[in-house]
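Missing here is one protein chain; the remaining ones are kept as they sit in the complex.
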Amino acid sequence: MTTIAHHLPALQVIVPMLTAPLVMLLKPAGLARAAAIAASLFAFAIAIAMTMGVLDGHIYTYRMGSWPAPYGIELAVDRFSVLVLLIVTGASSFALLAGQRSVDADISHDRQPLFYSAWLLALAGLSGIPVSADAFNIFVFMEISSLASYVLIAGGSNRRALPAVFKYLIMGTIGATFYLIGIGLIYLMTGTLNLEDMAQRISGVEDVNPIIVAAGFVTVGLALKAAIFPLHVWLPNAYTYAPNTVTVFLAACGTKVSIYLLLRFDLAVFQGNLVEHAFHFAAFLMPLAVLGILVGSTVAMFEKDIKRLLAYSSIAQIGYILLGASLVTIAGLTASTLHIFNHALAKGTLFLAVACLATQCTGYRLSQLGGAAKKMPWTAGALVVSGFSLIGIPGTAGFISKWYLISAAYEQGSLGIALIVVLVISSLMAVVYIWRIVESIYFGEPTSDLSSVREAPIAMLVLTWAAALLNIYFGLVPELPVSLSSSAADILLGPTP
Amino acid sequence: MIVLFGIFLLTLLVITALAIVRNDSLYAAVILNGIFSLLMAASFFLLDAADVALTEAAIGAGISTVLFLGALALTGELEKSPTKHRLLGTAVVAIPTLLIIFAFFDIPQFGASDAPVHQHVGPWYIEKTPEFIDIPNAVTAVLGSFRGYDTLGEVFVVFTAGIGVLFLLSARPLARRNEPFVARDPHKGLRHYLVPRVVGRFLIPFIFLFGLYVQFHGEYGPGGGFQAGAIVAASLILYSLLEGERRCLVVIPSGALRWLVAGGALLYGGVGVVGMLLGGNFLDYNVLASDPVKGQQMGIILIELGVGLTVTGVLLSVYHAFAGRGKL
Amino acid sequence: MNVLGLFYYWVFAVLLMVGFYAVIAKPNYVKKLIGLSIFQAAVFLLYITMGKIEDGTAPIFQAAENVYSNPLPQVLILTAIVVGISTTALGLGIVVRIREEYGSIEETDIKERDRK
Partner (left out) sequence: MTGADLIALALVLPLVGAVAIGAAGKIGPNVREATTLVTAGALAWIVWSLLPEVMQGGRPSLLVSELAPGIEIAFRVEPLGMLFAALASSLWIVNSIYSIGYMRGNNEKHQTRFYIFFAIALAAAVGIAFADNLFTLFLFYEVLTLSTYPLVSHKGDDKTIRSARVYLGVLLTTSIGLLLPAIIWVYTVAGTGTFAPGGILEGKMAGPTVGLLLGLFVFGIGKAAVMPVHRWLPAAMVAPTPVSALLHAVAVVKAGVFTVIKVIIYVFGVDFLFAEPSSAWLVYAASFTIIAGSVVALRQTNLKRMLAYSTVAQLSYVVMATAILKPLAEIGAAVHMVAHAFGKITLFFAAGAIYVASKKTELPQLKGIARRMPWTMAAFTVGALSMIGVPPTSGFVSKWYILAGAFEADNYVVIATIIVSTALNAAYFLPIIYMAWFLKEDTPPAKEHGEAPFAAVLALTITAFLTLAFFFFNAPVLDLERQLVQALP
C-alpha cells in the first residue's frame, strides 16, 4: 500500500484537473466557485507539503501508470519545481478567494461555472509543467494552460480583450509549435523524450546541426511564451483587458512557468552538453534582457493606464530574471530564480490592489483614480507596500532579489558594472512609475464624484493585505525562497566543475 | 512506385498550401484546407502511420472544415485587406526555415533502421506490448497505457477548447446587450431537398456504426476514441444539417452534451484514480484486474471510451455553439 | 528511398514557411488560423517522417514477423493533431466574437476601430 506522500506529484495536477469537469456541471455559480476554491487550496496545500518534503532533502519522482522512465512518463519534483508550484497554486488561491466581486462584475452568473472550470484547467496546466519530466508531456500541459488562459482572458468585459486574446493565441501557438519542432529534432537525434535521459544522450551528439537548431527553436519558442522582449507584444493588452482576477493570477505565474522551462532546458538539458552553449545562451539573452528592462521601464513611465503600466513593468521585470540567468553563474541563477518568486509576489499584490480599486473606480486611467486613497486608505496602503516591493525598497521581498542580482553582477568585472548601471537606472525608473501611481491616488484631483466610493469589500482587503504583508515578510525573513532558489541554481548548473 | 506516389502527393501538398495562402475567398481556402488535410492523411498512410492518417482525415478534413464553415457563416467569406508586412513576413519566416535547412545536413537518413529513434525507447514498445498489454495495435498501447498521461492531458485540451467555445459564445454581444437574440431559424435544414435527405438518412446510421466500430476496434486496427468521437460527431452534425438543429438537439439536448463532455473526461480520470485506490500509481491499469494484462486491456477500453465521449460531446457542443449563434 | 526522404524533410520546411508566412502577413483572422493549421501540419509531417523505417509496416502486429515503424512519433502526433483542432476551434470562437463586437475580422479594421 502506498502512502499519500508518494502520490503528491500526481495529485498536484489531477486534483484541479479532475475538479474542472465537476465544476462545469455545478449550478449555481456560488457552488462552482466554492468547489474551485477548495480545489485550488488543496493544490496549494500539496505544494506546501512538497516544499517541506524537498527542504528535508527529498526528491519526488512518480511513474505515471507505473511504467519505468524513459518509456512511461515520469514526474519529478525538486527544489526548483516547488518554487514555481508555490507561486502557481498560491497565486491561484489568492486570486480566487479575492475574486468574487471582480468575476461577478465581468461575467454573468450562468457563465461562471465555465469560467471557474477554465480557471482550474489553467491551474492544472501551469502546475503540470513544473512537475513533469517529459518533454512532450510538458507540451501537452503547456497547451492546456494556454488554451485555458485564452478563455480566462477573453472573459474581460472590454471588447478589446478579444483581439488581445487572439493575438496571444496566435503567438502562443507559434511558440508552442516552435517548442514542438525543437523537441522533434532532439528526439530525432536521441530517441528519447525524458528530460534526464535526453540530457545524457545529447552528450553523444552535441555538435550536430539538428541539436543546435533544436536549442534555438526551444529557446525562441519558450521566449515567446515567456514574453521576453521583443517577443512580448501579446502581453500588455492581454493583461490589461483580462478580468482583474485573471490578471492577478496570470501576472503572478503565467510567464514564470515558461521561464522556468526555458531555464530547465537551456541549463539542465543543453548546458554542459552543447559546445559553448553557455556563451550562446548568454550572448542571446543578455542583450534582450537589458533592452527589455530599459524599454519596459521607459514605456511604463509614460503609460497612463494603471493595468497597462504594470504590464509593461512586468516586461522589465522578466528582463531582470533573464539578466540573472544570462550570467550563467550560481549567484546569477540564484538571483534569477529568487526574482521569479519575489516578482510574482509583488506583481500579484499590485494587481490585487488594482482589483480592489476597480470595485469602486470608473476606469483604469491614472487620472480616473485621482484621490482614491482618501476613500480607500487600506487599498492604497497595500498598493504602496507592493509598489515598494517592485521598486526594491529594503524591507520588502523585491529588495532581496535586487540585492542578489547586483551581487551577482559584481562578480562579472567590468561587464558587471555596466549591468549594475542598467539595474540602477531601471530601479529609478520603477520609482518614477510607481510614484506616478502613488501621487495620483493620494493627491490627484478626483475626476468624478467620490462620495459614493467606499473601501473595497473586506474579504478582498484582507487577502490583499495578507499578500502585501508577505512581501514584507519575505523581505525580512527570506530564508525559504533564498534556500529554494540557491539549490535551484545548483540543480540547473549541475555539479560545478 | 511508392516513391513516385509519395513525391506526387508531396508536390500536391505544397501546391495546395500555396493556393490556400494566395486565395482571397475564404470559402475556397477552407475547402482547399480540407483537401490539404486529405493529402496529408494519404502521406501519413504511406509513412506507415495508419492511426494518424485516420485521425487527420476525420479531424483535419472533416471536423475542421465543418468548424471553419460554421464560423465563416457568421463572419463573412471574403478577405478584404491586402497582405501586409510582405517583407517583414518573409524575413521573419526565412530565419527559422534556413535554420531548419541547416539542421537537415546532419539528420539520419530517411528510414534508416540505425537512426537513434529506432534504437532507443521506440523498439521497447514494439517488443514489450505483446508481453504487457497483448493487443495488436502498438499505437493504441502506447497511447492508452505507456503514455496514458499524455492522452489524459490531450482529452483535457479538447475539454478546455469545448468549455472555451461555450464560454465565449454564451456571452452576449456588448453592442446589443439589451436586445433579444436573433437566432437563426432552428427548424430550417435541408429537409425540403429530397436527394440529400434520402441519401443522408441512409448514410447516417452507417457512419454512426462505423464510428462505433472504430471506437471498439481500436486495439486491433487503426482507430480509437479520438477518431471514433470525430466520426460519431460527424454523423450527428450531418443529421443536424439535414433535419435542422432543433431536431438534433432533441436527440441529444445541450444539457446532456455537457454531461457527455464532463463525463468522458471524468471517466478517464476516474480510471486513473481507481488505479491509485487499488494500490498502484495513477493510470496504472495492472491493478484493475487480477491478471495485469487483462487489467491493461480493460483500462484501455475504458479510457478510450472516455476519450470518445468527450470528443463527441465537445465537437457537437462547438458545432451547436456556432450554429446557434445569430448572424450579425 | 533517400531522394524521397529528403523530399519529405524539404516539404516540411516549405509547408512550415508557407503556413508561418500566412500567420504573420495575412491581416484576416480566419486566414491566420488556416495558416496556423498548415504550420502545425508541417510539424506533424516532420514527426511522422522520422518514425518511418525502411520496409516497415504500420505498428499493428500481424502473424508474420515484420519490421514495424516506430509507434511513438505517431502517438505524439495523434495528440498534436487533437491539440491543433482544439486551438483552431477556440480561435474560431474568438473570431466569431470579434466579428460580433467589431463588425470585421480584418486586423487593420480592428486597429482603426480601437483607435477611436
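Quick notes on this one:
Just so it is clear, A, B and C label the chains in written order, and each chain counts residues from 1 on its own.
Criterion: a residue touches a chain if its C-beta (ideal position, glycine included) is under 8 Å from a C-beta of that chain, and two chains touch if they have at least 3 such contacts.
In this text the structure is predicted, and so the values were computed from the model without any measurement.
All shown chains touched by the missing chain in the whole complex, by label: A. For the chain missing from the display, the contacting residue among A:V103, A:I393 or A:I441 is A:I393, taking the whole complex into account. When the missing chain is restored to the complex, the residue among A:M50, A:V431 or A:A456 that touches it is A:V431. Touching the missing chain, out of A:T61, A:Q200 or A:S407, is residue A:S407.
Contacts to the hidden chain, counted on chain A, fall at residues 388, 391-395, 400, 402-404, 406-407, 410-411, 420, 424-425, 427-428, 431, 435, 439, 443, 476-479, 482.
Keep this in mind: only the chains that are shown with their structure count from here on.
Contacts between chains leave no pair untouched here, as each chain touches all the others. The distance from the centre of chain A to the centre of chain B, with each centre set as the mean of the Cα atoms, comes to 31 Å.
With centres defined as mean CA coordinates, chain C is found 28 Å away from chain A.
Among all residues of chain A, those that touch two or more other chains are 136, 140, 143, 147, 150-151, 154, 159, 181, 187-188, 193. Annotation for chain B: residues touching 2 or more other chains are 96, 100, 104, 107, 115, 117-118, 121-122, 125, 147, 150, 153-154, 157, 160-161, 164, 168, 171, 174.
Within the complex formed with chain C, the chain A residues making contact are 136, 139-140, 143, 147, 150-151, 154, 159-160, 162-163, 165-166, 169-170, 173-174, 177, 180-181, 184, 187-188, 193. By the touch criterion given at the top, residues 16, 20, 23, 29, 32, 36, 39-40, 43, 46-47, 50, 72-73, 76, 79-80, 83, 86-87, 90-91, 94-95, 97-98, 101-102, 107, 110, 114 of chain C touch chain A in their complex. Against chain A, the residues of chain B that register as touching in their complex are 96, 99-100, 102-108, 115-122, 124-125, 128, 145-150, 153-154, 156-157, 159-161, 163-164, 166-168, 170-171, 174, 258-259, 261-263, 265-266, 269-270, 272-273, 275-276, 279-286.
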